[in-house]
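A single protein chain has been removed from this complex, and every other one stays in its place.
The chains carry the letters A and B, assigned in the order they are written, with residues numbered from 1 in each.
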Amino acid sequence: MLKIAFFITIITIFVFVDLIPALRRRNIRYAAAFLAFSCLALSICILTELGVKIPSPAKPIKTAVDALLRR
Amino acid sequence: MFRKRKRRTSIKPYRAGRFAGYRQGSPGAGGPEAGAPEAGGPEAGSPETGSPGTGSLTRSLEDNIALFRNIFQQDDTLTLRELDVPGFGKACLVMIDGMTDSDVVNDNIIQPVLMSGRVPVREPEDVGQPKVGEQLKAGGQPEVRGQLEVGGQLAVGGPPEGSRLPEDFKEGRAAWFQKCIIAAKAVSRSSDVSSLCQAVIDGDTVWLLENEPEGLIIDSKGWKTRAIDEPKTETVVMGPREGFNESLIMNLTLIRRRIKTPNLKFEFMLIGRRSRTRVCICYLKEIAKESNLRELRNRLEKIDIDGILSSSYLRELIMDSPYTPFDLTGTTERPDIVSANLLEGRLAVLVDGSPCAMMVPFLFVEYFQANDDYYTNFYFGSLNRILRILGFLFTISIPGLYLSLVTFHHEMVPSSLLMSIYAARQGLPFPTVIELIVMLLLFEILRESGTRLPAFMGQALSIVGALVIGQAAVEARLVSAPTVIVSATAGITELVIPRIKFPSIMIRVLLLLMSSLLGLYGFLFGLIGLLLHLVELRSFGVPYLQGIMSFKKQDLKDTVFRGPWWTMRTRPRNIAREGEWVRQQKGSGGTGK
Partner (left out) sequence: MPRQKEILSNWSGISLLGMFMMGTSIITMAGKDAGMDVLLALPMAAVANILLAFMYTRILTLYPGKSMMDLQEMIFGKLSKLFYLLTVWIALHVATMTLILFGEFIQVVSLPETPRYFICGFIAALAIWLVKDGLEVMGRWAGFAFPVFLLIITGVSLLSIEDIRLDTLGPFLSKGLHPLLTGTFPLIALGLAFFTEVFNHLGNSRKTFRVFLFGILLTTFSLFFVYLRNISVLGMSFTQSLYFPSYAAVGIINIGNFLQRIEVAVSVNFILVGFIRLSICLYVASKGISRLFGFQDHRAITAPVAFLVMAFTLFAFRNIVELSEWVNSTYPYYRVPFLFFLPLVTWVAGEIKARKDRRKATLPPAL
């Protein structure tokens, strides 16, 4: 839970620094990107906190590279 | 909810106008009109604009006097002196008591005016003769027509020899008075009520004539000022002891006396809707950067505030980064420092009524420079500078370092020291971080209460501060002795550079908090953040950290070290105008280096 709280804190800080000025400037595209990225990050955080094992991209890459180089 | 704060630099219809030529310097020209707000319109005369009146004078003296009485009603310092000038009719002097110099009003205005009417007709060819006032000042005895005892002294009566008839003056009688009678150094004419009122407020005397739609503005400013003495905040061991006082003109004189070149320029502006404070930009024309000057004028002109009481008001209004705790402009009360800055190509801003001059651009190294460095031996000056830098580093880092070493990284402390620290901490109720914060807070409270305390209470403060908080708290086992030592060291080293006090308090607390979270790593992150903040700052476009950690030989000569004068051949980079960096030719001085 601490992890999620920490993430939300950091994101909130930048909501004030980045998102709100963007909204004020009517820069909707940017605001949407901000929200999308932040939500993605936050959902990853919540998933790991819930105990879901997200597969790391490192593993398939590793097998692929191994297969390619050490046939 | 998140409404953006209104920019302080928003442009309003009224802006502080620039003086198109200071009245005392160029009589008749410009005058206060240039500085006055655009009169007329619904705003004029309203309390918001601070402009005292509107419209222009009428031909009737009665009406004009009534107008002034009306504008200045309930202001009992307004003095109206009604005269009956022989041969011309009624007249009236309008002035404010206390703002004018009585001697000037009596001897140079009232007396010549009263005498002027007793003159027989004169031949026009006598024009070349000096005027009476000049003759009096020169001590000469002009041909006496009528004599009058004034103040126990034989004063010369009658109009001067060379004065022409009022009928010769096509511009009218006011011009005759202006040019031939009144013996003041600056006299101008105006019929605009608001500028006349402003002149009265500024300390000038306004001279109204019967049947004349123009008034004369006669320079008669004079009031008591503080004597020139050494500033209490900036003492010096060896070096000039003059300091600024509250009079702008006096301060400018102090600068002028140090740099005697016509290239030394003083530009006046009026800032403040109500206070209408005179602000002066000083610079050396051939050295100062044109772009900086333009930028400074621009920023000052954008200021729209009701009152300026000190140059510190301006400082915060024109800073490049408004939120930083660091100073982005230099401040001093000493004319020698201002002169040295002008010679380096900086610009100075002086404000009437404040002894503090403001200088731009200001770099971070200047916190550590003192004028004493330049007046003493250069080894000693360099040593003192290094001590100041160390003092700054100590005061920001000691509490944070102590906290992280004691709570996170015991292994780094030598074991004997660790043992004694732990022995001192036996049985203490609070964690180290709370102890440190409380002790630092107490130190700041002691410091702040000592600053404005009358001297007779100081004793009590020091006894309570030193004995009760220092000794008794340790003996009562409320705080540990090392904590007291650490916070006291941080507090004392803070005083090495009084000017950087506030930023160092803030940085110290931030570093302390970061250390309490992540130990030395938090401390390091804090330092990274500090460096980042310093790097992103600029003062008038010059990087704030310029000169620190530079490898260029010329840059090192006047930053961390104070090089001997014969090595400082160039001005600091980026501050003076391009191509004006050499201040000393090779081979200057006895060393021939």
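The rule is short, and it goes like this: a residue touches a chain if its C-beta (ideal position, glycine included) is under 8 Å from a C-beta of that chain, and two chains touch if they have at least 3 such contacts.
Here the structure is a predicted model, which is why all the values come from computation and not from measurement.
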Contacts of the unshown chain among the visible ones are A, B
Sole touch to the unshown chain from B:L393, B:M412 or B:V582: residue B:M412
For chain B, residues touching the missing partner are 408-409, 411-412, 414, 517-522, 524-525, 528-529, 531-532, 535-536, 543, 545, 548-549, 551
Residue positions on chain A contacting the omitted chain are 2-3, 6-7, 10-11, 13-14, 17-18, 22, 27, 29-30, 33-34, 36-38, 40-42, 44-45, 48, 53-54, 56-58, 61-62, 65-66, 68-69
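We adopt the following convention: only the chains that are shown with their structure count from here on.
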So, in whole Å, the Cα centroid of chain A is separated from that of chain B by 52
